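Missing here: one protein chain of the complex. Every other protein chain is in place.
Each chain carries a letter (A and B) given by its place in the written order, and its residues are counted from 1.
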Amino acid sequence: MNANALIAVMVILPIASALFLNLLHKKDRTIKILAIITAIVIPIIPLLTPYGSHFFGGYVPLAQNATLAQGLPSLITGTQLFQFHPGVMYVFTSAQQLMVFVLGLITFFAIFTFLNETKRPSGVYAFLMFMGTASVSAILLSDDIFNIFVFFEIAALAQVGIIVASGIKNNYETALKYILLGNIAGPLLLLGIVILLGVTGNVNVTDMIFTFKQGYVDPNSPVILMALALIAFGWLYASGLPPFHTIKSAVYSKALPHGAALLQAFSVFTLVAIGIIILRLFSYNPFTNIAIIGISVIAMILGITMAIVQTDYKRILGYLAVGELGYIGIGLGLGTAFGITAGLFQAVNEAIITSFLFIGFGTVLYKTRTSNTRKLGGMMYVNPKVALLVLLAGLAMAGVPPLNAFQSKLMLIQAAIQSGLPELGIIMILLSIVTFMTFMKAFYTIYMRPKPKELEILDNKIPRSTVISLVALLIICIILGLFPQIATNSLQTLAAGLV
Amino acid sequence: MSFYDIILKRIRKIQEKAEEEEPITNVTASAMLTAELTLIASVLVAVVMVRLIHPVLMIIMIAAVLIIALMAMPIMPRLRREQNDDLNNMMFYVVVALGIIVALFYWGNLNV
Partner (left out) sequence: MVVDSQLMSFFTAGSLVVIGIFAALFLDNLIKKIIGLAFLADGVNLFIITMGYKPGGIVYIFLPDMVVSNFAQTASYPLPFALVLTNIVIGASTLAVILGLVIILNKRHGSLSASKILRDKGE
């Protein structure tokens, strides 16, 4: 039987560990050990898992299960029902391997810094982080669109929990806003999914495409266009593209730095996963690509221009993170194999770089307890090493060689020119420059200008684990920048399959 | 008075009205100006893509965008005020976006 159990473990292990951590209240040592072990194991599993698919409950398609198919009436065996997937199916290929691995790595760094920056680590907070990781891994792996919806809701709840746990001023308000907006987007996404279910009789993406291709359903019928629009709307919420960019950046700014690092990774990978599903289902419709490109350009422009005018550095980073999502969207929207590879590669890079930035700037919050750039200054003298690391992270985000985003942004611009849209390339270059300028403005006000008199710098030392995390993330950035084929080779197959 | 000064003055004027509690420094005013120029530049470049539909339409749209941008010059302070953290405001834009997306997918496909 074709059931690869390790694929399911990628989702089940974080959930099981999360539930267990939730029970351990006030047992600090046990929490630390269990959390760190789980965080180490999560990125290792995808490396060990062979490619393939996992059928939950062993419900393989009848075509693959000769014993069950025996003695069934011709009503079933004589029709296409024979091919359909009766259960939830997870698909694991090289692209999923890379993305789940990177997500696991970011979870590891987030947990690692959290455990060392917090004096009494809370099991509930670790529970929320692992729960989010599990749901986003499931969204990446699942081939069942309703399963994606369920994990989409769990991820939203975990994100709300991470914001509530931060203890930053006004975090409850932001959490409530986020979940209220989610309660508009969630049901509408479900409506889109069930319209597809009603028309095709399936929730499995492969089977839906099969019914479209075989001509059982007219893919241009208004009902399916409505479903496409509703799913696209849910996708905007999950990934934080406009009109959800304001709330998403507020969410990042109300989480603790390690939480924000993880939250943006969730957004990036949800954007990629649901974006891939939309492309798989609806790429026959040329308007899908136009819409994805349009919304991405709006996200880039609004995100980056809003970042310039902010004064809270976490909000600046939040808006920059949203703006960078636009690059991924453009890659997906171009619709060529090269463009999609570039978009996926940019997604991997952005998840790493933005976590790097959030954790790096988090040291400022750790030392000063403020995130308002007006009150900050002179942090360079406090800790020059961390300042250098943060500067490198900013260079990486702007796409300076030899760091990783340079490779992916270059690929994106090449893909845009190849597709006959050089304007997109110009916009991307322009906004990269402005991104760098915005970053430098924040960097200058925090690190380089003279220290304001009223700024108090706490005496607590930045934990070594934070510095280790930053250096490790920098090394990953350099490796991917020098050898981009490590990532692009894994992503190519998926991208080629989408065209 | 140069063009730069006129824009800067207008930005400050609008900002004074909008955010009385926040101090207006050179940094915030110049940040606003940068955002303004970025916005106009990238929108103009994006509008060039209309050439794929029809070149004449592109020229008309670029002219329209330029005129609108010059007429309503400090757009960014207003845009910033629109994209605030008020729930009712966000909810409004979310529902408007839902309407636009559904309408575009429906008619966009029938006419492309």
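Keep this in mind: a contact is a pair of C-beta atoms (placed from the backbone, for glycine too) under 8 Å apart; a residue touches a chain by one contact, two chains touch by 3 or more.
Since the structure is predicted, the reported quantities are computational estimates derived from the model, not experimental observations.
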Listed residues A:Leu190, A:Ile231 or A:Ala342, member touching the removed chain: A:Leu190
Residue ranges of chain A at the interface with the undisplayed chain: 72-73, 75-76, 146, 150, 153, 156-157, 160, 164, 170, 172-173, 175-177, 179-180, 182-184, 186-188, 190-191, 194, 197-198, 201, 203, 312, 315
Touch residues of chain B, complete complex, unshown partner: 19, 21-22, 84-89, 91-92, 95
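Criterion: only the chains that are shown with their structure count from here on.
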Residues of chain B defined as touching chain A within the complex: 22, 27-28, 31-32, 34-35, 38-39, 41-43, 45-46, 48-49, 76, 79-80, 83-85, 87, 90-91, 93-98, 101-102, 104-106, 108-109, 112
Touch list for chain A against partner chain B, complex: 174, 176-177, 180-181, 184-185, 188, 220, 222, 225-226, 228-230, 232-233, 236, 242-247, 250, 285-287, 290-291, 297, 300-302, 304-306, 308-309, 311, 421, 423-424, 426-427, 430-431, 434, 437, 441, 445
